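A single protein chain has been removed from this complex, and every other one stays in its place.
Per-chain numbering from 1; labels A, B and C assigned in written order.
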């Protein structure tokens, strides 16, 4: 209410009470002022009423909510269903314009503000999460994979002759497809096994560059967050190689914002070498529904160039979700979630280790992977070949979601390329295993229940098969001879690969 | 409630009342059954309670809502903000999988059903709107332009050598950018002036094909819905040419679903020639928020091929919006909206005609454009060169949105290509003009208010300039000599171009 | 947003767009200003976004929503469930204070405003509906019956010796109970039969007053809205009698606001005689959920006296409902509903007449009842005694709600008093009948469906019983000899009596 209306209120109820109400109103306005001024995530979260009031204020600035508007255009933000209007807080015009997804819409000052503020707040959070020297970013209502595609398409205009993308192998379909869809030829660089870990083969990368000719390479496409026993790429070294050869470098940081290690890799890579853009999922890092990604980088004009590649205006829904979420959590709330995730990682690792040992298996040693863990299943596989695939469906039935069972010898064709040992990021990983991850929002109950149910499944498998303990170690490496070809990957609730 | 619970209810309230309640429940279930069975838009719309009940039923089938779920994956559909969870009806997992945006998610039976049903219902509606022989379609949470890009990227795999897209000129940035972003060279074919109308130059198209070589042409990219005085492309003839030369044909049908004429063009094109896919906006045709498009075609396997190009899982938000909307409206409600739009087109044309004549201008004769109209502004321009640009901002201030003022001689560079006479779809349209459209959802009040305000603006302009009546006709064609270069396009509330 | 924040917005998006947004904001504020200034129902309804914005503004003025509040009282408006907080728009403190349901709460300026404005808007609507000289009213979150009780309890303090309430018979339990609960002895005055109508026996009323002594009579308790063939009491004449004897007069106007005739009776009664208060249901007149009533009168200080009788603060829920509803409808929307109701009354009468005649019955002639109609069932009863009761359950099963079947000879004890011919407002109404009413919000489909289903039921009854046509007229009066005692009233979906 403006001061005139407050004055009128004073005629209806006691002025001193109205004045106190007006003062309370200013409290909300101060929060909004701070947000508009700083463009940063507030330290303490807002409550729902402040958020909803703020969104209402934005909505009434859009022309579809003007009381006196008359529209004779082809897109007037008319909404047929009030359920739909309501769930979007009446912000209907989306974000961006045909020329640029970051552009301001004349018809929609409120939606434009939403877009600008979201990008600004997200920038602040990425910095806080570890990429301090970040220059720019924007939310795009597309999957991480499709966002990577957009980055590659943008680079095409800078490097019209380039056909290849050098890509240290990571077995996620959309990751691979992002390059194929953009029309490039992915050059798969197999990982090297160091202890239990699968790590970037830097020499092979450099070799490939020389082999193909730097000018024919669109970019190097590296990955941070991934399933163990693969670990984040050696981003720092890759960045150095890219700088040296003047090749762009795009990082798939799918769910890496939640890990200070992944973010640190990117920060360091940019410091010592070259990173042109890195892309992360909104849903996996900020606990919002599937649907958006953040494209970020160290050179604002390149980031703008990407934003100008999106033809058309786009859904504001992912931006709205992440803005509401960050305003609700506040920076302190988000930090708390990150801290809890880290603690749960340790807890999950301990519990999984105990469980593995109790069943004659072991927790694979993958210290470079800060999110995902893997427990060997070699002894099960050895005694009872179907055990591994069966475990997947047992976990699915018991509502353990996200625990992936990875057998050996899986072969799959993706976008024309045949991957041997698909899902294990390697043509010949020594043993089958089970993945579990500590992702943002995980609770102690998730871990405890998962371990308990997993234990039951393993016991029941043993019973069925009479399997005795048999560790996955060097001696097991011969084991793959026994596995049948064409085994399907079996996961609990998900046979896919962690990048939307 | 299941029958066991209904039985328990009977112990608490009178059995005959509970039985009647149970019977009423069956009424809702019958609606759902019909939808699941037929996969079609119900003839009569559902009320909000049936819709919400149905969405709740879908949501509880997704693993993030399982009461006993434990999650150790990297994407578990956790949502930090209850505002966000609520606005998505707790459907968090999005649609599709990394391999295919149309794929089923093991973790999310409910969201998968939502996706399948939406595509099925939308298919039904596109058929009803006139494309009877449609084979397949899917909703994609991207702008029309970006969706066209996806189509072009898919075609690249079929025609790896092709570099060119032949494109009858339509002055919409995102339309042009959709080709540039995909990495192709648009070949602009200027329109021909027939009376007041700007129409496809079929000969020039065929000439270009021969010039470039059919095998080097990725596709012809035609347009239906557009701003007058441009009219829908001669889709039928273009389809025939494409068939003849074995060139793919992609149609931008941005807001054409709402017009039986546009839909008829596509249906005919597919019958007599070749149309590989046509793309339309969700928001512009179905009165939902900006954010989605429908990619449709006559060969189901090609449409699936496109859907498998999207790398990653995607936002379900546009699908949810359109499903809610179509269930709310029912087929009959949607038909009613189409009918009203048509009536309002006639009304708008009449009113605009009267107004034009009263001000010494005329309604351009563009009978082939079923949505957009144009009124000349030649006399205003002649007497008072700033009049045209000034009119744009006057309308903006008066909350007339969507009425575009198009001056002469505008020049603009889009994606590296220079367009002369930009916004007018022609290098030398004879007079400046003002556009108004009758789009779905328009009301009589929109038209009446717009005409009234426009009249006031024109009167006030005249006063200012002492402008007397001066029609836009043949004699005016020399007028462009007087216009200053670099004039900006001035629109009321929108300087953009009608395709999100 | 205040001007400071708008200024900050201008730094993020174009100032001219922000200014237009700010101007649009003023549009909403103007509506609020008008409401605060006039305290009247706006002529045109507000849209949902204005209403919700307004309610948010009220809510943030309540101390439970103060961002910096700390509470150490026993009632701090804390809410455990966010679903609950949300559904009340965070207005938690209710209305009134311990001393007075109309009082202002220091802790809750917003809720206090809600209360004041609601009472003011409702006053405006009652005037518009016909009681032009109304002086005051307030919404109370109690049933009409309980609100009448409160009126009687208030009168007790003015007339401590009085024990009796004179009450022209109306067969509604809560109506009778309202007097018994207040601790008074209802003196039932039987109605007289005039044609088909049951009307007030004015002479009997006056006789009773003289018999009991005016000083022993607390008040006359009359009724407007009622089921045909009873018609509204002769309020004008009763008011004159009350004035003459200096006896208070309380009118039960349960669902009479929707009828200009009922409202006119009250207006006239107050003009020529005495009416102390009249009470009406919120839900039945304003299409809100059950739960509130309006106590209104011509002497503001007496109305305040009643409001000060309610001990404690009360639910704001009914006030909130009616305020939202009236702001949504606007005065014009409400008038439209009243008009449609009247038209549907005529339509229902015509249809019922045709149906009755087709089945050898007749529509009872009750021109003084503007809402309820009755169709005789004498011939059915004559040939097949169970027909009448059976018809009730047939209609219930067929989801015809609100159609009451009234048999003859029902006897019931209510609050210690035995009513012969209960439900028919008379000890010896000549024939059984069926009631149907045209109440606010009724649609043409309601009438059409009801008539169609009723027709089917009657046909099927006839078949069963071989009943031939037999009109209810003078000759039928002997019919009651045949009816069995103790027959239950049978209604479709409701065996109760029209006053919550």
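Before moving on, here are some points about what is shown:
As a working rule, contacts are C-beta pairs under 8 Å (C-beta built on N, C-alpha and C of every residue); 3 or more make two chains touch, one makes a residue touch a chain.
Not measured: the values here are computed from a predicted model.
Among the displayed chains, contact with the absent chain in the complete complex occurs for A, B, C.
Across the entire complex, the residue among C:5, C:20 or C:63 in touch with the chain not shown is C:63.
The missing chain, though absent from the display, is touched by one residue of B:67, B:413 or B:445; that residue is B:67. From the options A:397, A:443 or A:460, the residue with contact to the chain not on display is A:397. Considering the whole complex, the residue from C:214, C:243 or C:287 that touches the absent chain is C:287.
Residues 16, 20, 24, 82, 396-397, 399 of chain A touch the missing chain (whole complex, contact as defined above). In the full complex, chain B contacts the hidden chain through residues 1-2, 4-5, 8-9, 11-14, 17-18, 20-22, 24-25, 27-29, 31-33, 36-37, 39, 47-50, 52-53, 56-57, 59-63, 65-68, 82, 86, 90, 104-106, 108-110, 112-113, 116-117.
Panel shows chain C; residues 48, 51-52, 63, 66, 68-84, 87-88, 91-95, 97-99, 105-107, 141-146, 148-150, 153, 156-157, 172-175, 177-178, 181-183, 225, 227, 254-255, 281, 283-284, 286-292, 309-318, 321, 324-325, 328-329, 333, 337, 348, 371-372, 396, 399-404, 414, 436-442, 445-450, 453, 491, 493-500 of it touch the chain omitted from the view.
Here is the rule we go by: only the chains that are shown with their structure count from here on.
Same-residue interface: chain A and chain B share over half of the residue numbers found at their contact. When chain centres are set by their Cα atoms, the one at the greatest distance from chain C is A.
Between chain B and chain C, the centres computed from C-alpha atoms are 49 Å apart. Counting partner chains per residue, chain B has residues 82, 396, 399 touching two or more of them.
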